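Working notes, beginning with the structure itself.
All protein chains of the complex are present and in place, except for one that has been dropped.
Residue numbering begins at 1 within each chain, and the chains themselves are lettered A and B in the order written.
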Amino acid sequence: MKVLTQAQLKAWLDDLAHNLTLVAPVNVQGKLEYGKVSGSGDVAWDYQRTDMSPKTWLFPATESVLTVRQAQDGTQILEPPEPPPTVLFGVRPCDARGNLAIDALFLNKAPSDSQYARHREATTLIGVACPQMWASCFCTVVGGAPNSTEGLDILLTELQEDKQTLFAAQVLTEKGQKLAANMPGTEREVALPSPKLTAGLPTLRPSAEWQARFNEVYWQRVGDRCLACRACTFVCPACRCFDVRDEVASRQPGVQVFERLRAWDACTSEPYRRIAGGHNPRPTPQSRLRNRFYCKFMYYPQDFGSLGCVGCGRCIDACPVNIDILEVIASVEKMAG
Amino acid sequence: MSHSHPNPMKPNLATITGIRNLATGIKLLQVKLDDPQVSRDFDYQPGQFAELSAFGVGESPFGITSTRGHGEEIELAINRVGTVTEAVHRLDVGDKVGVRGPLGNGFPMDQFKGKNVVVLGGGIGGAPLRPVIQTILDNRADYGKLSIFWAARSPDLLVFTEEYDYWRAQPNTELYLTVDVRTPDWPHKEGLITTLIEGVNPSPENAITITCGPPIMIKFAMLSLKKLGFKPDQNWVTLEAKMKCGIGKCGRCNLGPVFVCTDGPVFRFDRVEGFMESFV
Partner (left out) sequence: MSSVEQQIRDAARQYLENGVYCVTGYERGPRGKVRPAFIYQASDVDRLVWGPECDLNLVNYVHQFKQPLRRGEPPPKVAVVVRPCDARAINLLVHEQQIKRENVKAIGVACTGATPGDPERQACQVCHERVPVTYDTLVQAEGEAGAPPAQDNYTDIVDMENWTPRQRLDYWLKEFDRCIRCYACRQACPGCYCFECVAEQVDPHWTSIALELPEKYFFHVMRAFHLAGRCVACDACEAACPMDIPLSQLNRKLAKEVEALFGYHTGEDPEKAPPLTTFNPAERLPL
């Protein structure tokens, strides 16, 4: 395993930023999200868990799916440009597992989403393990861990040795190896510290037990206070629903260019399932909220064998009315007896 | 590069070759794919749908109402209810559109062979059922009795009226019509399709049913069929839930764990019965 000092890590990142698009946690007016950095100096080093997940770098919040050019000489359909080679640094293990949840639908279920596949291919993920579970974290409840290597190309673990902060690098994939070719540091054996886990968390019940509880009054009550905003869905590293719309990009005499855009959307919002003509099968926030939880804990496992939640806890922090997914998990556990 | 990741959201260019009025607010569009190879490869089954792009306005899913082998054109019945359909209604013969497909699953016509088939079509819901009927008529000896129950809110909303005589004329084939509200010259029954079918009381013996129509009609039709003795594994439906991408990615059309666009739109009803909250 390679062990780097902080200085070495920063130097390596500066080097990477010269040749590739380097994305890392950044502080935007007090909120932490993943943004493009020109070097290690722009990185917000001191973070527990960012407010926005890195999902937008693989599945952009707004993205052109294709461009249509209509002119006298005919109609052309043009593909969007290839994404540039990108390194996502500072990804927490939960976020990496979030990408795998999106892979399950976007890549592993045919047909493969070409935009997402291109982003995935062009991106290398460098994770940083969590030394502990934070206040709203529950990755262990959903099959994850603060030091999980799943979905990462390289995982860095911070450790203290003789009062010095060091980073031990586990290179996990071929992509990781390629990137780590010029990684500085010393090759040696080192004991990785175990992360501190939160005790007393509830147990997630299997999807069949969720299925049996679909019509419980509980779902009405927990959804009573839901505002039907999109905050939980947008901060979630595993949520992947989107809207598609054709929009005018430019209009000149004889030539019109339209973009087919896709943008994040949320099943919690009221117009999500409203069809032309006005019918809305999920007209209440309660029914929409129930669908969201069921998607993560029943539909996903039934369809893909994996969960649609990675236990990052962002939704718990973002929700203006404190709808708490961990509370929901605990309530289902209680209902199941 | 791009060929290693074919873009499933990319439509094929097609030209409108024919437009005719099918019913009030409903037009029948005939489109032909521009690329002959794509046209040849566009092999669709009854029940499948296509995503039609009115460029610059949007894309919507439509059940394919033509039957493969009956001409190169693909026929789509377009009910004018929203932004995209409004734009499609304003297109002319010769205009370019985009077509993606065929999408979704089709009816398991082979599984229906040897059985009596009961078809229930409400309003525009008749459109995806037309190729089912045509396939049975094209292979008449392979199927048993065909009982078609066709309904609409009023006579001017009935689709494919010009084919009724042809259907009636086929061996072992019956057609029953009803409208919610009749006009003075309406010679057939008045009332809901559920009243009609309960009146005719088709036998569930060796039969399957296929229903398509507005969500509320499907709900009550299933109740009627149960009353008439049809078992859950005998009833098939084709559903429409707000579909955007049509390829199981955008998440919109889920009924519980199934997506209407990829796991459907054709379902044996007992598979989706528990998730009608997402449909009705």
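Keep in mind that, in the parts below, contacts are C-beta pairs under 8 Å (C-beta built on N, C-alpha and C of every residue); 3 or more make two chains touch, one makes a residue touch a chain.
In this text the structure is predicted, and so the values were computed from the model without any measurement.
Considering A:66, A:235 or A:309, the position touching the chain not shown turns out to be A:235 (whole complex).
Considering A:31, A:196, A:251 or A:334, the position touching the chain not shown turns out to be A:31 (whole complex). Check A:196, A:221 or A:334 against the missing chain and you find that the one touching it is A:221. Considering A:22, A:261, A:289 or A:332, the position touching the chain not shown turns out to be A:261 (whole complex). Contact between subunit B and the unshown chain involves residues 82-83, 86. Subunit A meets the missing chain through residues 28-31, 33, 51-52, 61-62, 136, 221, 224-225, 227-231, 234-235, 243, 245, 247, 261, 263-266, 269, 271, 284-285, 316-324, 327.
Following the convention adopted for this analysis, only the chains that are shown with their structure count from here on.
Mean C-alpha position of subunit A lies 38 Å from that of subunit B. Of all the residues in subunit B, the ones that touch subunit A in their complex are 1-2, 5-11, 13, 53, 55-60, 81-85, 96, 98, 214-215, 240-242, 244-245, 247-252, 254, 256-257, 262, 274, 277-280. Put simply, subunit A touches subunit B in their complex at residues 65-66, 68, 70, 74-75, 77, 79, 82, 105-106, 109, 111-115, 117-118, 211, 214, 240-246, 248, 256, 258, 260, 262, 265, 267, 272-277, 279, 281-282, 287, 291, 294-295, 298-300, 302-303.
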